[in-house]
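Every protein chain except one is present and positioned as in the full complex.
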Amino acid sequence: MKAYQLTAQTGPEALACIELPQPQPQPHQVLVRVRATSLNYRDLMVADGRYGRSPLPLVPLSDGAGEITALGEGVTRWKVGDRVAGTFFQGWQAGPLPREVSDTALGGALNGMLAEFVALSEEGVVAIPSHLSFEEAATLPCAGVTAWQALVTRGKVSADETVLLLGTGGVSTFALQFAKMHGARVIITSSSDEKLARAKALGADELINYRTTPDWEKEVFRLTNKAGVDQVVEVGGAGTFTKSLRAVAPEGQVHVVGGVTGFTSDVPLIDIIGRMAVVRGIYVGSRAMFEAMNRAIALHQTKPVVDRVFPFAQAPAAYRYQMSGGHFGKVVISI
Amino acid sequence: MKAYQLTAQTGPEALACIELPQPQPQPHQVLVRVRATSLNYRDLMVADGRYGRSPLPLVPLSDGAGEITALGEGVTRWKVGDRVAGTFFQGWQAGPLPREVSDTALGGALNGMLAEFVALSEEGVVAIPSHLSFEEAATLPCAGVTAWQALVTRGKVSADETVLLLGTGGVSTFALQFAKMHGARVIITSSSDEKLARAKALGADELINYRTTPDWEKEVFRLTNKAGVDQVVEVGGAGTFTKSLRAVAPEGQVHVVGGVTGFTSDVPLIDIIGRMAVVRGIYVGSRAMFEAMNRAIALHQTKPVVDRVFPFAQAPAAYRYQMSGGHFGKVVISI
Amino acid sequence: MKAYQLTAQTGPEALACIELPQPQPQPHQVLVRVRATSLNYRDLMVADGRYGRSPLPLVPLSDGAGEITALGEGVTRWKVGDRVAGTFFQGWQAGPLPREVSDTALGGALNGMLAEFVALSEEGVVAIPSHLSFEEAATLPCAGVTAWQALVTRGKVSADETVLLLGTGGVSTFALQFAKMHGARVIITSSSDEKLARAKALGADELINYRTTPDWEKEVFRLTNKAGVDQVVEVGGAGTFTKSLRAVAPEGQVHVVGGVTGFTSDVPLIDIIGRMAVVRGIYVGSRAMFEAMNRAIALHQTKPVVDRVFPFAQAPAAYRYQMSGGHFGKVVISI
Partner (left out) sequence: MKAYQLTAQTGPEALACIELPQPQPQPHQVLVRVRATSLNYRDLMVADGRYGRSPLPLVPLSDGAGEITALGEGVTRWKVGDRVAGTFFQGWQAGPLPREVSDTALGGALNGMLAEFVALSEEGVVAIPSHLSFEEAATLPCAGVTAWQALVTRGKVSADETVLLLGTGGVSTFALQFAKMHGARVIITSSSDEKLARAKALGADELINYRTTPDWEKEVFRLTNKAGVDQVVEVGGAGTFTKSLRAVAPEGQVHVVGGVTGFTSDVPLIDIIGRMAVVRGIYVGSRAMFEAMNRAIALHQTKPVVDRVFPFAQAPAAYRYQMSGGHFGKVVISI
């Protein structure tokens, strides 16, 4: 079978398309014919080493969807032909975050989904909603579950709340869909008026161009009648964290999800105390969260926002496109 | 001013329309010109004594909306002309249920809203959403807040959940609106196909006529693929409680809200244990819950379901109409 | 190996001690040499059929502790010689109650622990605290975890609270230990002044003999200065439920755990509503709860209350002693 491997952590240039033996499902494993994968900012960091050392060579990418083509011994949860996606962490089924869970992350500690076939534990895949194509379903495991855990599992977002979203990448577009699904008011930022217009079409209530309004946290206060927002999905990192914190209401929640602009921020502790903010790390999520999200997506016939689909042969180009930051929603690779 | 008083707890026949001195706002009170009130099942019980002994004569009804026409000394939260509704409990602002809170209930321990003017604590009124008429706003204090506390404050309903509603009275129609606002799937029961059709128009996903499907809890299991529902708003009481309990999923919640069919039920404890059900009493709610609900209602421009508006002169007819059970949503008395 | 089997659900008389082939650990299973087991009220119900139909013949008892003597293929969590107890549910590791979990209960749907050897999933055993004997550790899986889930996992008992316990059986003595461990005030009932004296020695703050004080819920109110208690661990069932409910404070919790006096109770729904009680079923618990409990037991060097230890040959006598209700704490069978 064909697969990509990272041979060094020096960026997408180190991606090599090679021939590997097709994996065989071990007891309690399923063999998945991968039909599509998607990219996350984390995959860029894995590729260039900012995410820490990975075992090399590594089949990259955490996210993928496909169909089950063979069952290992003792598998009871699945049958051949089932349409599934892998879970980001193979070792987090339900309950609180286990210790050492990152040792079970696809496309990081373990080989990932950028391959024609993968063998995964029967506990490490979920059924995908029937109205989604494989390309759409491939967007769910990292960005979708992250947004769901933040706003729904932990944040328990409700219709009396206002949510602040930063930018229009994969996590933020899912967060926009989930926040609106739960009736919340959404304020979203972007550097592009065109992207803001697309966000509005997806349901965003208030738009802020952070290029023309650099003090956007003050605009958030104006838009909320000085109340501040109840929740922020903080994907920005160092460059936005303090503003996000200052944008929240008393007991407001800042879900720290990513760090597009860097991972070390000066934090004004006094601003955490004075408003009794809750700053909470979100590390993707468990299989149970993925399954709950899928129920909601199926009920609402939600379509993930796919910006562009690259063919398998152009996987490095997909990486470069993701790096450009020009996308709105998710970048997908079809296999 | 004119007001109705209950002179005995023998039913609506005991309602007398009389002339009372107009109340004067004491320090920290506001004077409200009541413009509309609404009826709840509880008011029928107050009228015929099933709700326990009330001080007589009693101005009945917990629910009403109007405008502030005068301020007592030291009032800082309001100004003349503000449109407000009273809170069901004058003594529950925020936080957990206080002890002896029923001693502060309007139209029960205290005189209520079926009067041209009432004087209330400035802490015992809330601003009403600007898109609502007084008739619409008068439906909120008891039925609206009860549904909100059940599904949102306590139940934290989310879009991966299924909610079961019983009938189409005031609490259930609010619960339907709030469940859909949060993206949940709704199954609703009624004895009338016509009412079910109206519920469908309001967003209900699945309809069960409990007259033609008396084993409706089994139908609920069928509709949920044997999963059961995540939450029930239990307004029925003795006649429905056991079925409601048996309709819930593992860790499902039964919000016990009312008892249209009686208040003493045989409870199969084993059914509570085996599914680890959470059976929770809901006693209207606090002012903070009312305010949160109003934010959501304003954002969504939600219109409460008003079945029929009676003029002040026909208040006893409004009682009798509420007793008939023929209404869908709320019965209102304009003043 | 020797084991007991229930050959019919007609009571302890149907227990037969027989010779069975020693089980072999399958992949991901461990073989446990059982050293002690303990009895719960549920085991009496399994034996006489009140717990529903079990597959026959059945090796009974959910609770047991021993040491690992062999490992199946692929086992990574354990080594030979580890001291372990089985989990009540083999299929509940963490997170919320799974569907159909009772199909994985030891000594009910599955063969249990009253045997010299059992083979269990490596996910279905927990390490036991080193300061406990096997006899002591054998008391933990059902009664200990039930009490822990009720008061700690769900109840989040704290030192400003008062807890009401009914009687001095296995669950109640554990609940007493856990409530005191968290600083709560404990009121306990019994029909025996001698048992009450033993409860006092274990830390109970207030004692009520329900024989001499049949209106014990009123005494609870007196002892709490009319506040009521914050939590009840309801083991009594039909005969006590209503009183327990009436003994709780606003927003108080009634953990429904068992039904020594029957499982169908008249429930006054109005009492649930008026105090906004939370009535919650507790169905033993997950492995994660068991592990959390063991950390606390190890830190505090807590000793479970073992009333009496029967030798393996006298297992039927142990059943009859448990049936007599004369025990204080747990009845154990050594193997």
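Going by the order they are written in, the chains are A, B and C; count residues from 1 in each one.
FYI, a residue touches a chain if its C-beta (ideal position, glycine included) is under 8 Å from a C-beta of that chain, and two chains touch if they have at least 3 such contacts.
It should be emphasised that the depicted structure is a prediction, and the values quoted were computed from it without experimental measurement.
One of A:M1, A:A70 or A:V101 touches the chain omitted from the figure, and that residue is A:V101. From the options A:S130, A:T212 or A:T264, the residue with contact to the unseen chain in the full assembly is A:T264.
Listed residues C:Y41, C:F88, C:F178 or C:F310: the one in touch with the omitted chain is C:F178. Considering the full assembly, A:G237 is the residue among A:P12, A:G169, A:G183 or A:G237 that touches the omitted chain.
From the options B:Q22, B:Q93 or B:Q314, the residue with contact to the chain not on display is B:Q93. Residues of subunit B in contact with the chain left out of this view: 27-28, 74, 93-96, 286, 288.
By the touch rule set out above, subunit A reaches the unshown chain at residues 96-99, 101-102, 227, 237-238, 241, 249-251, 256-259, 263-270, 272-283. In the full complex, subunit C contacts the hidden chain through residues 152, 156, 158-160, 178, 181-183, 185, 292-293, 295-296, 299-300.
Everything below uses one rule, namely that only the chains that are shown with their structure count from here on.
In summary, the pair subunit A and subunit B forms a contact in which both copies contribute largely the same residue numbers, shared numbers making up over half of all those used. To overlay subunit B on subunit C by their CA atoms, one rotates by 180 degrees, a value rounded to a multiple of 5.
Looking at subunit A, one finds that none of its residues touch two or more other chains.
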